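Report on one structure; see the data block that follows.
Apart from one protein chain that is not included, each protein chain of the complex appears where it belongs.
And then subunit A:
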Amino acid sequence: MPIDTSEPSMADRVRSVVDRHRGDRGALLPILHSLQAEFGYVDQAMIPVLAAELNLSRAEVHGVVTFYHDFRAEPAGRTVLKLCRAEACQSVGAEDLVAHAETRLGSKIGSTTADGQVTLEQVFCLGNCALGPAGQVNGRLYGRLDAARLDGILDAEAERA
């Protein structure tokens, strides 16, 4: 099979994302968000390209990427489950819910299940503090979670696969 030369290289794709943000002031964060939206994570190999395009040092770009919790170094699972562990959710059983999620998924907070399906993360406040414990599944907010409701949500996500 001939090599498909129409496929743009990662560096080209990164440059095209940078181009979309040329007019933005202090554009690095919006660029990183766009890269993560497009690739699912921010690859180490993107850092020198960004540094060259934005006239920053590699260390500066690396420093920004690693400072923020949102930017991943590798792709997440198909489902990203974030559970809130801040005070308001703790007061209504967030820690028990985290323990349940870890047991069900067989993986710890901050990691992805062995089959690559679900990434479990902690988050400190989703702004649903009167309806806790709260969680977010692929960007969608859920309130008044308990073990049964969480299982139902995860089952539905698994079926959608």
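Operating definition for what follows: contacts are C-beta pairs under 8 Å (C-beta built on N, C-alpha and C of every residue); 3 or more make two chains touch, one makes a residue touch a chain; residues count from 1.
Throughout what follows, contacts and distances are computed from a predicted model.
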Chain left out of the displayed complex - its UniProt protein name, from "Formate dehydrogenase iron-sulfur subunit", "4Fe-4S ferredoxin", "Phosphocarrier protein HPr" or "ATP-binding protein": "Formate dehydrogenase iron-sulfur subunit"
Option touching the unshown chain, where A:M10, A:V80, A:I109 or A:L141 are the choices: A:L141
Touch residues of subunit A, complete complex, unshown partner: 24-30, 32-33, 60, 63-64, 67-71, 84, 86-92, 123-132, 134, 136, 139-144
